[in-house]
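Only a part of the assembly is drawn; its chains keep their places, and the rest are absent.
Labels A and B are assigned to the chains in the order they are written; within every chain, residues are numbered from 1.
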């Protein structure tokens, strides 16, 4: 068992999602972090690399240098995790993809639709793999839900209610809060605020589980906090191909919601309800029969992506790690010239997310007119 | 303590809501049922009246006869409960209002907007009171929530998420199901299906608690069950005067939802979350502090409309009875020439509900265009 040599772009001291990627990469012991361009500030890049025990010569001041140097090494990185603010995803990903280094990139794919289309072309032209960390698809019960839908347990899907509510931006953010700083800056975050940061997760998860394709949407976005330059709340009507309808609500100004991503799906044979904050249970109602509480690795058979027995809760990091382990499977298969069946979000899912944000912003600017995606 | 003499129109054998009104009228012992035109089928009207122990001469074959006869008696009814299908509300209410008999009417106010406007005029011209049984406003925690909003506990309201989901019409209803039969018949129910039957409750409750006034809405209604002539699912974007936004979802085809009316309200100071199926608890989050579980008659002080101690659950009938008892208070005050402070939904609330349904239907027919109400 040889671990995949991994580099990281972004994720230096004070970052949130970089640490999450490192936990996720480490949990199943399939990756070894060996290089990093962890900050755009050279001193911080160095200090952050030292924190993580990287060799001095593999701590880089910028991703271009890292891509070039690592591509030239015999023991160079095989994959890179990109965990910068959104506006840097495209250029960083390009640097590695063009050198044949696999990319594991945080979402949303890019800050703009133009970048997204361009990146898709680069990714398609590259032999390297592109994995997008829509991590909520890594939860075992979301995989089980997807399988249940595929197995027609719900019948024809009619209604999809998906929500992602937070409250951390209810008031004007502390200027020292780096997370809030870039996420509310359209230059770094993209035109969508809550829609890009969390709405894309909700949208991706709904499509992942239902297998539905969005036809069009009508969005009413708001920026409730005075001075805020991106949306902090969004109400979106969804029309899926084939006739299913849905509502998506994303908010970062809803007090009492820490990270409440919920998904409810109703078909003509049954319904499902799940919430991310207690991800180890899901309610399933076969129409006309009592609701069942399905548990991760429990009697329901939801065992895909689990590590430990039922009743021993797995959480966010474990779900995230499932994306990393799927990436590891795919990378291992790729090395043998094979194609893996591993389930992970791709650059196309990333494009769909950016298309979604763009459509929301355009619809809202047109008084919530329908926009076909 | 003299009980108010009550008549009933509709509510004969096999009806659902008539029995509910009788429980509600009886619980606090403020009313005595003494007359009825319980069915439009004479034999059924008679049998139903006998079931309820009414005097033979006060069992009527139609409401007009009842209105006339009771108005002429010294011991005639002082109030009437109207619990027919929607299309009969207006004519029945008119018959009693014009004779000075107080009306307690089930919702929605009428089947059509024209009827609603006409009925408002009749009610305003009458000295008699008009009470609409939007019973969910009778729950003690909904009254408490209204008071909390009024006391600025949530700050300026930004977002309102209100839902009313059921599953009993997921499939084509049994033709013998009388409830389903008239509720899915636009001639008796009105143009709205789920919007009229339950969407009006959700809309009314949201306005009751928040004190907000709707400015406009955009609705996407569906009839998922083949052959159904009214909507069975509705997604509605809400814009309130003053800038608050909301989403309303009503559905009768969502398996796993028995009668799931939920209300969530978010302001710049805090949030509230409540669900009708366990109405004795409500979550309240002062922004930045832990969420609190407020209980009916518990440490939170939610004591308006309660009968028994905290931890002893009160339910649907008790909430419904609070509307009846408010009506009793108002009727008692009226008899003394006074005005009561009792809190109950009025004919204006009823009109607002019919306006809401009409706007939903028109918006949906125009591809979810915004309709100002």
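Definition applied: a contact is a pair of C-beta atoms (placed from the backbone, for glycine too) under 8 Å apart; a residue touches a chain by one contact, two chains touch by 3 or more.
Predicted model, so just to flag it, every value in this text is computed and none were measured.
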Counting all identical protein chains, and not just the 2 shown, how many does the complete complex contain? 4
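Here, only the chains that are shown with their structure count from here on.
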When the C-alpha atoms of subunit A and subunit B are each averaged to a single point, how far apart are the two points in Å? 43
Per the contact definition, I'd like the list of subunit B residues that touch subunit A in the complex. 158-159, 161, 167, 170-171, 218, 220, 222, 224, 233, 235, 237, 239, 245-247, 249, 251, 253-257, 264, 266-273, 283-287, 291, 367-368, 370
